[in-house]
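Here's the structure we're looking at; comments come further down.
Note that one protein chain is taken out, while the other chains of the complex remain in position.
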Amino acid sequence: MGQLPLTLLLLTLVGYVAGAVAGLLCLRAERAANICAFGLAALAALTGVVASVTGLLAGAAHAHQSIEILPALIPYVRFSIRLDPLGLFFTLIVSLVGLAISIYSLGYARGYYGRKNVGVLGAFFNAVLLAVTLVFLADNAFFFLIVWEIMALATYFLVSFEHEKEESRNAGVLYFVMSHIGTGCLILGFLLLFQTAGGYGFESFHAIGAKMAAGPRDAAFLLFLVGFGVKAGIVPLHIWLPVAHPAAPSNVSALMSGVLIKTGIYGLTRVAFDFMGPPPNWWGVTILTIGTVSAVLGVLYALMEHDLKRLLAYHSIENIGIILMGLGAALMFLHSGHPLLASLALLAGLYHTINHAVFKALLFLGAGAVVHATHTRNMEEMGGLVKRMPRTAFFFLVGAVAISALPPLNGFVSEWLTYQSLLQGFGTTSSLVRLMFPLAGAMLALTGALAAACFVKAFGITFLAQPRSDHAAQAHEAPATMLAGQVVLTVACVLLGLFPTQFLKLLDPVTVQLAGQALSSQLSMANGLVLSGAVATGGTVSTLGLSLIALCLLPVPLALWFVFSRATSVRRGPTWDCGLQGLTPRMEYTATGFSKPIRMIFKALFRPRREVQREYDFSPYFAKNLRFESTVEEVFQTRIYRPLNWLVWRVSRRMRALQAGSLQAYLIYIFVTLILLLIFAL
Amino acid sequence: MSLLTLLLAVPAAAGLGCLLLRARRAMAAANVLAFGFTLALGVVLLRRVAADGAVTEWAGFLRADALSAWMVLLISTVSLATSLYAGRYFQRDLAAGSVTHWRMCEFFVLTPLFGSGMFLVVLANSLGVMWAAVEATALSSVLLVALYNRRTSLEGAWKYVMLGSLGLALALLGTVFIYAAACKDSPRQLPSFNWSDLMTVAPQLDPRLVRLAFVFALIGYGTKAGLAPMHTWLPDAHSEAPSPTSAMLSGVSLKIALYALLRFHILTTACLGTAFSRHLLLGFGLLSLFLAAPFILVQENLKRMLAYSSLEHIGLICVGIGLGTPITIFGALMHMGYHALTKPVLFFAAGNIHQTCHTLEFRLIGPGLVKVLPVTVLLMGIAAVAATGLPPFGLFFSELTIISGGIAAGQVAISVFVLVALIACFCGMLRQLTRILPGEPKPGLVHDGRATDGVPAMGLLLGTLLVFSLWIPRPLLDVMHQAAGIIGGGP
Amino acid sequence: MSPDPTATISQTVLLLALSPLITGVIKNWKAKLQNRRGPRAWQPYLDLWKFFRKDMVISEHASWVFSFAPYVVFITALLAGLMVPMVTVQAPLSLFGGVLALVGLLALGRFFLALGGLDPASAFGGMGSSREMTIAAIAEPALMLAVFTVAIAAGSTDLSRIVTATLGPGWSLLNPMHVLAFAALFVVLLAETGRIPVDNPATHLELTMIHEAMLLEYSGRYLALMEWGASIKQLVLMTLLVNVFFPFGLATGAPAELYLSALAYLAKLFAVAGIVVVVETTNAKLRLFRVPDLLSAAFVLAGLALLSTFLFQ
Partner (left out) sequence: MNAPVPSEIPAQLIALFAALMLVVQLLLVVQRMLLTSIRLFAIQSVFLAGIAAVVAYSNSAFHVYVVVVLTLIGKVAFLPWLLSRQVQRMKIVQEIEPLMNFPTSMLVCGGLTLLGYLVARPFTSLERLGNNTLAVAITLVLTGFFLMINRRKAITQVLALLTVENGVMLAAVALTTYGMPLVVELGIFFDVLVAVMILGILVYRIRETFASMDIGKLSQLKG
C-alpha cells in the first residue's frame, strides 16, 4: 500500500481542480454548477480522508520522498509535495471538515439561486480546499508561499462574496491586508532560513535552526510567529477574524474557522518543531503566554457578542489559544529535555486542533442554518427554534457541549490531555517558570467555564424559550443536505470523544516525527477503554466508561419514578408570570442581560458604555418606552489599530502635498537633486 | 532588407502611410499589422541573438544584443496590444464626440512613429543617436498626451514636455561628457561613439568625467523613466493621455528611458569598476518605491493611481538592478517584462471605465462596476491581482526573486524595506479597487452592452502573462540570462 | 483496577441515602443556632417523597431540554460521586476519571441546569442561569488551582492516588500548602453549593436567588431529581474536601476497617457541615458583584498554596 495514499491524494487534488473548473463552466446553469462543484468537492474530500488515514496508518514509511506534481518551469521553484505525517494529519482535518461542509453547501447554495452566482462560489470554495490541502503538503518554500497566497486570495473572494454589502467588502479588505502582512513576514522568515540552508526545499530546512546564529534564528521565529499568528488569529493579531468570519457565507465561515485558521497552527508546528531545531526556553514561554491570553480574551469577547456568528468567531480565537497552550508547553518540554511530555503536550494541541475543527465547523453550520431560517444574525431576534428546527438544535447542542469541554465529548478529551501535560510540566523544571503551568491550567479552567457560560447563552437564547421575532416564529427546519453535513460532524464529535485511544494511534507518526516519541500505547489502558496521562500514575479518564456507567445509572431515577409516582399526571401550563397577563417575548432574559454580570466583573477590560433613554409621563418607573444601548470596547481595535490607521492616513495626506501641481516646484525638485548629486559626485 | 532595418522601417512606414489613408479601420489595421510584423521580427531576432550573440547592421550603427532583443519584444507586444485596443476605443470616442477625426488620425500616425522611435533607442549603437531617439519618442508622445485638448490634458502635456526635454538636455550633457572622455585618448581622428566600442575602451576612460557623465545621465534619463523625485510629470501625463497612449507610456516608454540609463550604468561600472552607479540606482529606486505607496493609498483618480503603481514598479526594477547580483538583475528583467504585460491591461480597463462612467474619480465612479462592465472588471481584476504581485502571476516570482536575491546578497535591510513598500502598495491598490469594482452600482449606471471592448487586447496580454508566468521558454531564458550578464558587467 | 460492581452499587446507595441527610442536618443546626426549632434533620427525605408523589406542571414554552435537564443533573452528580473515595481509599470509578473528570461532570450538570432555567421563557430562570454560570466561571480557576496544588503534590489527578499520597508519610496537618488549599477549596465549596455568603438556599426573593431561580418552573419528580442532585453534589464536594485534606481512617482494603472508616467519615462530614452552618449564620449574603472579590481571594489563596509548594520543596 506504499503508493496508495499518494495516488489517492493526487486524485483529491484533481477532484478539487475539477470542481473549480466545473463551477466556472456551469456559470449559467446554477443548479448544475451547485451539484458539480460541491459534489466533486465532497468526493474529493472523501478521497482525501481515506488517503490521509491510510497514509497515517502506514506511518513514516514514505515520509521522506518528495514528489513533483508539476515540472519546474521557473528557475528554483519546484512544485513538489511530501506526504509526511504532520501534513497528512492536517490533510485529514481539511478533508474531514471539507467533506461535511461540501455536503452542507449542496443545500446551502440553493439559497443563492437567482441572487448570486453559485458557480463562482463553488469554484472559489474548491480553490480554497485545493490551496489549503497543498499548503499542508507543500515541500518547497516557494511553492508553499504560492499556495498560501492563492489560499488567501480565494478566501478574500469568498469573504466578500456577498459584495453588495458594504460590510462584506470591508471585511474582505481587512482580511486580505492582515493576511498579506502576515505573508510578508513569512517570506522574510523563509528567506532567513534560506540564507543558511541554501535551498528552498523543506528537507533542506529540517532542523536548520541548529545551524543558524542566535540572532537570525530568533528573528525568523518571531517573523513566523507573526506570519502564522495572523492567519491563526492570535491576540493581538486577531482583529480580522471576528470581522471576516461573520461576513462570509456560513459554509465559508465554517471552512475558515474550521480549517483555514488551522493553516497557521500547521505552519507554527512545522516551523517550531521541524525546522527550528532545539528551541530556547523563551519560545515556549512566549507561545504558552500568547495561547493563554488569546484563550481568555477570546472567550471574554465572545461572551459580549449577541451576533451569533461573531460569537463563534471569537471562540475560534479562544480555541486557537488552547491549541497554542499545548504547543507552547511542548516546546518548553523539548527545551528541558522531556521528549515524552513534549509528545504529550503536542498531542494535546494537535488533538484539540482536529476537535476544534470538527465542532466549530459543526457550530457554524448550525448557525448557518439558523441564519438561513431567521434572516438575522442577531440572537436577540431568535429564540424558540428548538421546536421549529429540532434537528439543527440538537446538533448545535452537541457542538456546544463539545466546545465547552464537557464530558463525554471530544473537547473534554483534548483539554484533559492539555491539563495532564501542564500538570506534569510542573516537575520538569525547578525555575520559577514552572509556576506558569498551573497558572495556565487555571486560566484554561476559567476559559472552559466561561465558554460553558457563553454557550448556555448561545444555545439558550437562540433555541430555547419563546421566539423573539416573527422571522424566528416562522423559522423552518433546514433541508436534508444541510442536516446531513451536520450529521457527519456530530458523529465525528461523538467518536472523537468516546474513542480517543483508537484515534491517537493515527497521531503516533506525527509525534515520532516531531518529538521522537510514540505515545498511543502508553496513553491507552484497559485495552483502549481508558485514556491515561503519559505516566500511568498521572491520572486516567474514560469518556466511554463514564457514558456506559451513566447509562447504567439511568435506571435509578426511572426506578424512583416507577416506584413513587406512577399515578401522577403531567400538565402543560403557562410559565409563572407574577400575575401579569401572560409573558411576552419581550420579558425574556436577553443575551445582553445574560452576559451582564461578566461585563460588570471585567469592567476594566470591556469599558462598557450604556445609554438609557426613557420617556415617561409622570414617573420614571412607568416608562412609556425605553431605549437601552450597551456597547463594549474592543481594546486592541481602539487602542492599537485605529490610531495606527489614522497615522498612516495622516502621513500619506501630508506627503500628497509634494505633488502640488506647480511646474516650478517640480523643476525645483530636479534642480536640487542635480545639485546635490553634483556635490556628491565631486 | 535586413532585420533591424525592418524593425525600424515598418512602423515608420505604417505611420507615414496613415497620413494617406484616413479611414479609421484602415489606419487601425495598418498599425496592428505593423506591430504584429515587428513582433514576429522580434521573435526572429530573439532566436538569432540567443543563437549567436549580438546582431549588428550598417557597419555597427545598429546593434542588437540580448538586452535590446528583450526590449524589442516588450515594445512590439505592448504596441500590438495597444493598436488592437485603439480601434474600438476611438470608435467610441468618435461616437461620444470627445475627439475629432483629425485628432484620431494624429493618434494613428504618431503611435507607430513613437514605436519606431523606441525601436531606434534600443537598436542604436551610438549613444548620441540613442539620445536623439529618446528625445524623438518624447516628442512624438507629447502630442498624444495632449490629444483630448482638455485643459488638464494640455497641462499634463506641458509638464511632460518641459520636464522631459529639460531632463533630456541634461542627459545630452551626460552623453557629451562620455564622448569627451572617449576623445581624450584619440585626438587625431573622430573617436567612435558606439556603445560597443566604448565598452572595449571603458577602463581607459577618465573616471571623473564618467562619474559626472553618469550623474547627468541619471538625472536626465531618470526624469524620462519617472524615477522619484523626477517622476512628477508621470501621473499627470499618464492620467491625461488617452488610455492606449497611457498604456504605451507606462508599459514600455518608461522602460525605454531606463534602458538608456542602463547603457550608461554598464559603461560607468565597466569604467570605474566601483559600485558608484549601482548605489545611485539603488537609492533612486528605493526612493521611488517609498514614494509610491502613500500616493496610491490616498489617490482619488484611477489612472493616476495606476501611474503611481508604475512608479513603484520602476523603482523596484531599479532596486533589482542596483542590488547588482545576477539573481536580482534577472529578477529585475523578469519584472520589466511582466509589468509590461500587466500594466497596459489595467490602463485599457481604465479606458473602458472612463468611456462608460465619463470620469476617473473613484468617488464619482462609485461601487458596483462589476455589474456594469463584468468582462472588463474581470480582466481588470486579474490584471490587478497580477500587478499587486500575487501568484500565480509572474510579478510574484520576480518580486520574490529580487527580494530573495537581496537577502542572499546580505542586504537584509533593503529587502525588508522593499517588502514593506510592496505590501503598502498592495494595501493601497486593494482598498482603492475595492471602492469601485465590487458592490451595488449607482442607480445611474446600467449594464453596458458594449462592455466587451478591448477584450482581444487584454486577453492577448493576460494570456501571454499567464503562459510566461508558468513557463519561460528556453531561448527566452537564455536571452534574459545574457541580458542579465550584460547588465551585471559580464561578457 | 476495573470498577467492581459491589463497591459501585454500595457507594451509589450511600450517596443517594446520605445526601438529603446532610442537607437536612445543616438546615436543622442552622435553625438551632438561630434559636429556631427548625425542620427535622430527615425532612428532606419527606420532601423528596412528596415531590415524587405530586403532579407536574410544565411550562408550555418548555422543550425537551427542560425535561432532559433533571436527569443529567442527577446522574452527573452521582457519577461525580462515584469518583470520590468516601469510606475506602479506592473510589469505585477512579479508573474512569479523576478530579478533572469530576469537575467536568459537575460542569455538565450545571450546563443543563442553566439551560433548564432558560427554557421556560421566564425572566427569573434566565437571571438564575446567568448568575449561576457567572459564579461558576469565576469559581472555576480557584477550584482548579487548588486541585492542581494537591494533584501536583501527589503527582496525579486520580483522587484515590491523591488520597493515598496525603495518607502517606509526607503529609503534615500544618503544611501551609494544605492549609491554604483547604481554605480556597472551602470558599469554592460555598460558592458551588449555593451557600451564604454567595447564594441563599432558603430564599425565594427574586433579586437574591440564584439556584432556586433556575428551579422555579420545576415541579413534581423533576424538582425532586433537581433537589436530590443538588444535595448529592453538595455531599460530593464536602467529601472531596474532607477526604483529600483529612484522610484519616479511610479503609485501605480490609472489610473490617469499613465500620471504623465509615464512622470517621461521618464525623468529618458533620464537622464540615458544622463549619458551613457557622459561616452561614455568622455572615450575610454578599451582593452579587461582591462575590468575585471573595472568589478571587480564594484564587489568591490557592495561588499562595501553589507558591508554597514551590518554596518548601
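A, B and C are the chain letters, set down in written order, and residue numbers restart from 1 in every chain.
The rule is short, and it goes like this: a residue touches a chain if its C-beta (ideal position, glycine included) is under 8 Å from a C-beta of that chain, and two chains touch if they have at least 3 such contacts.
Predicted model only: the values in this text are computed from it and were never measured.
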* Structure fact -> Not-displayed chain touches, in the whole complex, chains A, B
* From B:Leu46, B:Val109 or B:Leu172, residue that would touch the chain that is not displayed -> B:Leu172
* Check the options B:Asp206, B:Glu440 or B:Asp478 and report the residue that touches the missing chain. => B:Asp206
* Structure fact -> Considering the complete complex, of B:Met162, B:Ala270, B:Leu378 or B:Ala408, the missing chain is touched by B:Met162
* To do: Specify the residue from the set B:Leu139, B:Val201, B:Ala270 or B:Leu466 that touches the hidden chain.
  => B:Leu139
* To do: Could you list which residues of chain B touch the chain missing from the display?
  => 126, 128-129, 131-132, 135-136, 139, 142-143, 146, 149, 151-152, 154-159, 161-162, 165-166, 169-170, 172-173, 176-177, 179-180, 183-184, 187-188, 190, 193, 206, 208-209, 212, 235-236, 239-240, 295, 298-301, 304
* Asked: Which parts of chain A are in contact with the chain that was left out?
  -> 656, 659-664, 667-668, 671, 674-675, 678-679, 682
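Methods note: only the chains that are shown with their structure count from here on.
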* Approximate Å spacing (C-alpha centroids) for the pair chain A, chain B -> 45
* Determine the centre-to-centre distance between chain A and chain C, using the mean Cα coordinates as centres, and give it in whole Å. => 35
* To do: Specify, in ascending order, the residues of chain A that touch 2 or more different other chains.
  => none
* Could you pull out which chain A residues touch chain B in their complex? => 73-75, 77, 142, 145-147, 149-150, 153, 160, 163-164, 166, 169, 172-173, 176-177, 180-181, 184, 187-188, 191-192, 194-195, 648-649, 651-653, 655-656, 658-659, 663, 665-667, 669-670, 673-674, 677-678, 680-681
* Asked: Which part of chain C faces chain A closely enough to touch in the complex?
  -> 1-3, 8, 12, 16, 49, 52-61, 63-65, 70-71, 74-76, 78-79, 82, 93-98, 100-101, 103-105, 107-108, 110-111, 114-115, 118-123, 125-127, 129-131, 133-134, 136-145, 148-149, 151-152, 155-158, 161, 216-217, 220-221, 224-225, 288-289, 292, 299, 302-303, 306-307, 310
* Asked: Given the complex with chain A, which residues does chain B contribute to the contact?
  -> 158-159, 162-163, 166-167, 170, 211-212, 215-216, 218-219, 223, 229-230, 232-233, 235, 280, 291, 293-295, 297-298, 367-368, 370, 385, 390-392, 396-397, 400, 403-404, 407-408, 415-416, 419-420, 422-423, 426-427, 430-431, 434, 438-440, 469-472, 477
